[in-house]
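All protein chains but one are shown at their positions in the complex.
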Amino acid sequence: MNDIIRRDPRTEWIARNRLHPEHDAVLARMGGSTPAAKWMGPNGIIRRNPHAVGFIGPNGVRRIDRSGAQTANAGASARREAAAAPTRRQIRIETPAFYVAVVADMPGGRLSAHDRDVLGLARQLADEDSAGQGAVLLVSFGESREDALGDAGVDRVVSFAGERFEGYAPEQRLTALGGVERQHEPRHWLFPDSSLGGAELGRRLAARLGERPATQVWQIANGECTGRGAAGATDVTRRLPRIVLALPECAEPVSESTHAAESIAPPAALPQALRRIEDLGAVAVDPSSVALAEAEFILSAGNGIRDWGGFHRAASVLGATEGASRVAVDNGFMPRHRQVGATGTWVTARVYLAVGISGAIQHLQGIQQCDKVIAINTDPGCDMVKRADLAVIADSSEVLAALVELVDGVKKEQRNAA
Amino acid sequence: MLDVVLPVLVLGALALALLGALRRIGLWRQGRPSPVSVLGGLAAMPRRYLVDLHDVVARDKVFANTHVATGGGFVAAAVLLILVHGFQLESRVLSWALIAASVVMFAGALRVAARRRNPPVRLSRGPWMRLPKSLFAFASGVFLVTLPTAGVVPASFGGWALAGVLTLVVAWGIAEMFLGMTWGGPMKHAFAGALHLAFHRRPERFGGGRSTGLKPLDLGNPEAPLGVGKPADFTWNQLLGFDACVQCGRCEAMCPAFAAGQPLNPKKLIQDMVVGMAGGTDAAYAGSPYPGKPVGEHGGDAHSAIVLRGGHEGGRALVDAETLWSCTTCRACVEECPMMIEHVDAIVDMRRHLTMEHGNTPNKGREVLENLATTDNPGGFDPASRMNWAADLDLPLMSARGSADVLLWMGDGAFDMRNQRTLRALVKILRAAKVDFAVLGNEELDSGDVARRLGDEATFQALAARNAATLAKYRFREIVTCDPHSFHVLKNEYGAFGASYTVSHHSTFISSLMEKGRLALGEWTGGRVTYHDPCYLGRYNGEYEAPRKALKGIGIKVVDMERSGFRSRCCGGGGGAPITDIPGKRRIPDMRMEEINATKADVVAVGCPQCTAMLEGVVGPRPEVLDIAELVAAQLVAAPAAAQRAKKDVAEEVAA
Partner (left out) sequence: MQRDGNRNVTGQERVKVAALVSVGRHPVTGRPRRAEYDARAVEIGLSLATGGNLHLAHAGECSPESEAALRAYLGMGIAGVDVLQQPAGADIVPALEAWLRELGPRLVLCGARGETGEASGLVPFLLAERLGWSLVCGLAAVESVDGDSMIVLQALPRGQRRRLKVRLPAVVTVDAAAQPARQSAFGPARRGGLQRLDTPVTPDGDAQSWTTAPARKRPKRLKIVKATSARDRFKAAAAKAEGGGGQVLTGVSAQAGAEAILKLLREEGVLR
């Protein structure tokens, strides 16, 4: 789309001049797709749509400009805004001088935020060489559900799908990377330094290729990279090696260009990897046995709980890990290793549902890192309610019972549907 | 016939008793050596018995008199019996004396029997229930067989049948009293108790002294055992001390852990140590068990482990670990023990083994000890942030000053937001009284109290050595602290490492400031106030008066609880008990709060950060918990008024 705004002083002048014979026609032309404010009805009567008249001013108030110019301009400005909405440059690299390979984690088939950061870093490395334009080569395993790979800065994609790459198959994946190495000889290999993802595969590849990688890298500049050493206590700066394992936020994700993300065929005839690790599948983990520090959904009980049976039932129906306040533990209702807080366990749950917990400072300290906190409490003034993203001021046992009923109902429906 | 049988009986029993005594001494000597003065101890023994021990016994007036009659009567009767019937000394006077002694003893035995008719639960039953009967047998038997010797009845009175019966009665009495004393029986306490007093491991406790600091382990010697893993690892006089136990259960009645239903009973623990020393099981024990642990499942011998490695999985030994970790080291049992047995020393000795050999400190113990070793505070806080609480107070630092009158020891409460309020109040008071004070700031480390009581002597000694080295750099008159645990350790336990200081608890210091008239104070207008004695200030250091004086100084009339002073009940926060956190039926602070509530107080004054934390942890409604420093600081009158009042005082003095 052409984003240069061309002005036509003559039409603007006609639009301002209501008495001009071409006035209506010009307005209609300028109005574009906006609904007509005035038209000839089937019986020859002029009809007006009052809603289509005027425009929304900068303060959100509808303004009517009888001159007609603004109304007409509204369409134009809408067009301008559409043009202004950051358009990405379309970039296609026909013959790359070199490749920068990125092995993304792609949990669930989608790029993670960490992956995008690493792709941004790869983009930086592919574009900075004045001698020739490089291309970012994404190596992905499993089925990709990401439809905007190009927006993340990917020029080429090699994807390895198939049963043998499913689950935990680091050896097979390593052979695949070896194939890519032989076929494309990337100038750099970039991995997200994420546990059970790039961290492992990147180190395996480094060991296989005999390359010394830079790990925990968070900055690349002037041909040098800086990474964390000594468990985050030091910064190690060195010449940029071939294999880099980068931390989240190592670079800005690509946001100004769209790349072709062309699929290229994976290398044919990969050598058969010796299968020394067999994935026997996920283990059903009872949420109640998950360690508190690792749990993603915690249902936590405090002094306000009267119906402990109801609480435990709710935890099992919701599939939540049980937690407790110090008082609930002290009073013997919950075991000590279920205590949440500064003196118990510091938790990192995505959702923390606090039932009947008033929120002592030590307890609030322990749930600092929880994403969403829900409180059920009878006291609207307590600290937990102030902290909570959603607070329900009601009797806890009734709310829990209602919640159990709802979830049970949903489950039954699903079963019936299936 | 009697004059033939009796000498044989008496002297034979004496000989057998002597054999028993040798065997008993052999049992004690399984223990490790301990430096005690044998002759000096024996010489001091009568005084220790008659004065120090009796002071404790006399807390129960009725029973004290009973014991004087029974015990005194028996000792006199026994000596005379040996002379009159054993060696056949023909003396009317001695015979009459013997008759008198047996009558006194009989009278005492009547009281003993009366008490045994419906005994309180703290008393052990079993063999102890037959003791009054044995006492009767001895007293009446001796009385009757002495009648002929005293010339009241003819020597041939009653014929051989009666003589036979009398012989049997006397034999029963002598068996219980003489043989039981050394071969094991209720009367063992007389023999072992007397020697225990003579060879007590803390002779300083007699004659009004006080000795409460734990004894250091020799870590320099790799051969020395780290604490006590088997009964034979105790020192011989500790084993002797266990044997002195009379199973009166006064410790049990005082123990907060026992009352809370935690698996500890100090009396049973001492009896288990006796079982361990002699070998066998606890099946014969006839007192209250450890709550929740049936009697008869535990046993051991002198050379096998007291606590099994790895807890219950490997079966049972003499004692379960949680019994030892239930103790709050409040010393209520030691304070109450009429035999002056050192329960806390024994428990810490065994804990030392669990921590330093097994590496098995329960619950948060591992974390706390690791934190102490790596960050010098139990919470694992950055040691460089110790002074953050006082960022706005501009406290003088010792490192900048070099010397000050008073060194304010902050304690680990400096990291705790609640205790910081107390510290701020204390600083306010010190400033109001224009005390020349300074703090160590970030140079201060944990005093080592918790580490030591959790059995980690190595960490304690490391902390102590480093603290002592820091303190040695500066000149100060005294150390003042608001933490009785630091207070106790600095005052009583650093001395063993060559570092002794004058240390005051802040309540003592505040009350002395008040006496000197350096504080201008208003009057308390709040409600009723009760005071909770911290164990480490009271029982450990005998300071019961100063806190009350300080409160009186601001016009508070303390309403004391039923258990206060030396009988104050622990808050449950001592000895690392909140860290090891052994479950019971109730919580100790809840029980204490009930006692506080019974006084209908609106405020409970405390003098210890641990007590504050434990009592404030009790769910409301409950009285407010305020430190003495906070109460006093709130009554500080603004400086100009103080000056006025001081001027008025001067004017009055001049006028007078």
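We just call them A and B in the order they show up, numbering each chain from 1.
By definition in this document, contacts are C-beta pairs under 8 Å (C-beta built on N, C-alpha and C of every residue); 3 or more make two chains touch, one makes a residue touch a chain.
This one's a predicted model, so the numbers in the text were calculated from it and none came from an experiment.
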{"item": "Touched by the hidden chain, restricted to displayed chains", "value": "A, B"}
{"item": "Of A:28, A:240, A:270 or A:401, the residue in touch with the unshown chain", "value": "A:401"}
{"item": "Residue among B:3, B:382 or B:545 touching the omitted chain", "value": "B:382"}
{"item": "Absent-chain contact - pick from A:47, A:386 or A:412", "value": "A:386"}
{"item": "Contacts of chain B with the absent chain, listed as residue ranges", "value": "219, 222, 226, 355-361, 363, 365-366, 369-370, 373-376, 380-383, 456-458"}
{"item": "Contact set of chain A toward the excluded chain (per top definition)", "value": "58, 84, 86, 167-168, 170, 195-196, 199-200, 203-204, 206-208, 212-213, 215-216, 218, 228-239, 249, 252, 255, 276-283, 285, 287-291, 294-297, 318-321, 335-337, 350-351, 353, 371-374, 376, 380, 385-386, 388-395, 398-403, 405-407"}
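The rule is simple: only the chains that are shown with their structure count from here on.
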{"item": "Distance from chain B to chain A - Cα centre to Cα centre, in angstrom", "value": "63"}
{"item": "Contacting residues of chain A [partner chain B, same complex]", "value": "303, 326-327, 330-332, 336, 361"}
{"item": "Footprint of chain A on chain B - complex, ascending", "value": "363, 417, 581, 583, 587, 617, 619"}
